[in-house]
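Quick one: this structure, given as structure tokens, is what I'll be asking you about.
As you look at this complex, bear in mind that one protein chain is not there, while each of the others sits in place.
Chain lettering (A and B) follows the sequence in which the chains are written, and residue indices restart at 1 in each chain.
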Amino acid sequence: MGANTRTGRMMPSYIDDRLIATIVLTAIAAVIPLFVSEYVRTLIQRCLLWIPPTFGVYIIYSLLRQVHFAQSIFIGLGSYIAAFLAGKYFVTSELLILLPLSLIVSIGVAYVLGIFIMRRTGFYFAIMGIAVTMAFWSLVYKMRQITGGSDGISDIKNPSLFGIQLGDQGLYYVSLVVSLGLILLMRRILHSPFSLQLRAISGDLQKAESIGIPVNGMRRLAFIVAGANAGVAGVLLAFSYNYVGPTTFAWEFGAHFVQAAIIGGVNYFVGPIVGAFVFVGLEFLVSTWFPNLWEVVIGVIVAVIVVTVGEEGVTGIVKDLFGRTLKRANLEERTYSDGK
Amino acid sequence: MLAIDGLTVSYGTEIAVKNVSLTVSGEVVCLCGRNGAGKSTLLKAVAGIADIDSGRILLDGKNVVDIPLHKRLEAGIGYVPEDRKLFNEMTVRENVEVARIGARAAGRKDMDVNEFLPELASFYDRKSKLLSGGQQKMVSIARAIVASPKVVLFDELLEGLAQAMAFKICDVVKRLKAEGKDILCAESSLDKASLYADRVIWLEQGKIVAMGTPAEIKSQMMEHIRKMPVGQDFRQGDEGCRPS
Partner (left out) sequence: MFSMGLRYILNALPVVSYVILLSFSYSFLLYICGRVSLTFAGIYLVGAYATVSLSIALMGNSLSFAGFMGILLLASLLGAAMLVASYLCFERFLKTDVHRMVATSSLLLVFRGLVKVVWGTTPVTYSAPFLELGVSEIAGNIVPNYYLFMLGLALLLMLALAYFLNRTSWGMRFRASSLDGDRTMAQACGVNQNLVTLMTFAISGVLAGLAGGLYAPIAGAAYGSEANALLLAALSVIIGGVGSIGGAVLAAFIVGIVRAVAAIKMPVLELAVPFIIASVTLMLRPFGIWGKEFRY
């Protein structure tokens, strides 16, 4: 930065860069369904819907340094709300009812669960998270009359918005808008004093408490924010998959969001976005050739990423490569101008 | 005889000890200096806890730099850490035994710590976490000397000890010296060092700036110490040497 100002080269400021990137990417995401097959569109839609829950993991990880395996609960809650109300016991398929309802339920459940799960940090939190997902799984699995047991609920009608029945394309744009809105909301939250306080908590619990931060309340709030994200995405995921089963609650499903966040890189705000796209893309690519191997491949990739670059993830690697070429270009320019 | 030759230790970019050379033979040498001057780091380097960048550490002419941490006790280096660091859930006996077994396995002669530190007898079978600070220090010393090392390293020996216990510990140090052991200590207070040290080495930013008897150093350095800017007192280095 300093070098640039000294050489007098006009660089667009950092924020503008991001704004431009956001607009460009959103525009691409908006027009792409017009050019690609239906299948690819569904895939992109799925990527978009993976972003909010991955953001939940990201918030808990980057601010609190905890591993959040329990995102699948909220995905599952949202999905089953959609499946019950718009599928099995058809009441309404109006998104303006489903989404807020799922949001409220997720927040409520996250509030209650937070009391139990957030009590301790470290492996206690991770294990309790896994335990909760398993508890929900067995609940859904065994309440066969209501939930359809292991068969799940398939036959979910497409939702409507403002009373207008949405097509598949319409659902795509709703997903885009919802996920973009949540991303912007997360950005707002991460630039607020809330995130600073959370960072203080991750440093030292006792110290944070002694300077007057309500430690438990703040941590539970982070958990609620993460859960709300997943709950909203869950409704749209149910419509997207057109099927909801107990595997939605399985612990490995929650672990996949952790993997996605790690692949993307939890040191960067764009990490979860990159992670969601890379994860879903990889899952698709590997399972087209080797249907049984995608979990193995992704597991190995995550393990390698953790060992080699830690929290940097793919974003960090790309940024590093990109930064190096940029620096080299800069350097060449400088030598050129210096060697007059 | 312990001889340190051109020792340099760093944590990342921070150099904690810069090219220090010193010898200890049959005496009690105490490293003094402000917090973060590199005293503790130097001791940790000799004990094998901190990795060194360059230099040699000679024990009776044999370089011990490449000897891993768990073999240093066998090689003849005993270390008493700053905050005692006992094995809390174990009895005093077991604390001492751990070191004794290691020494015996290596064919080293172990020593009768109960004879050397008769005070231990009164709490020999109690859990070490239940002991007072002075008693814990005593156990920590016993653990370091049970393998009859040639060199004993004491980090902040008298830190946080009441006067009576401090005298007792000083007495222990003098008896160890009488047994012919080389003793290297680190002490942040010059007054405390003068209670037991034959020679004081003043470290400043990882380098030796003065050397002499406690009285000499006191007269030499007092003016300097008074003028020392407090703001520079804190450095990260001292904290950062826990091996992962």
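Just so we're on the same page, contacts are C-beta pairs under 8 Å (C-beta built on N, C-alpha and C of every residue); 3 or more make two chains touch, one makes a residue touch a chain.
Keep in mind that what you see is a predicted model, and the values were worked out from it rather than measured.
Only one residue in the set B:Ala47, B:Val152 or B:Ile169 touches the chain that does not appear here, and it is B:Ala47.
Among A:Thr42, A:Gln66, A:Ser79 or A:Asn229, only A:Gln66 touches the chain that is left out of the view. Touching the chain that is not shown, out of B:Tyr79, B:Phe123 or B:Tyr196: B:Tyr79 (per the contact rule at the top). Checked against the full complex, the one of A:Leu48, A:Leu98 or A:Val132 touching the unshown chain is A:Val132. One of A:Val40, A:Leu96 or A:Met143 touches the chain omitted from the figure, and that residue is A:Met143.
Although one chain is hidden here, its contacts on chain B can still be listed: residues 47-49, 69-74, 79, 81, 85-90, 94-95, 97-99, 101-103, 105-106, 143, 147, 242-244. Mapped onto chain A, the footprint of the missing chain covers residues 61, 65-67, 69, 116, 119-120, 122-124, 126-128, 130-132, 134-135, 137-139, 142-143, 250-252, 255, 258-259, 262, 292-296, 298-300, 302-303, 306-307, 310.
Heads up, the rule we're going with is that only the chains that are shown with their structure count from here on.
Note on chain placement: the centre of chain A and the centre of chain B lie 52 Å apart, centres being C-alpha means.
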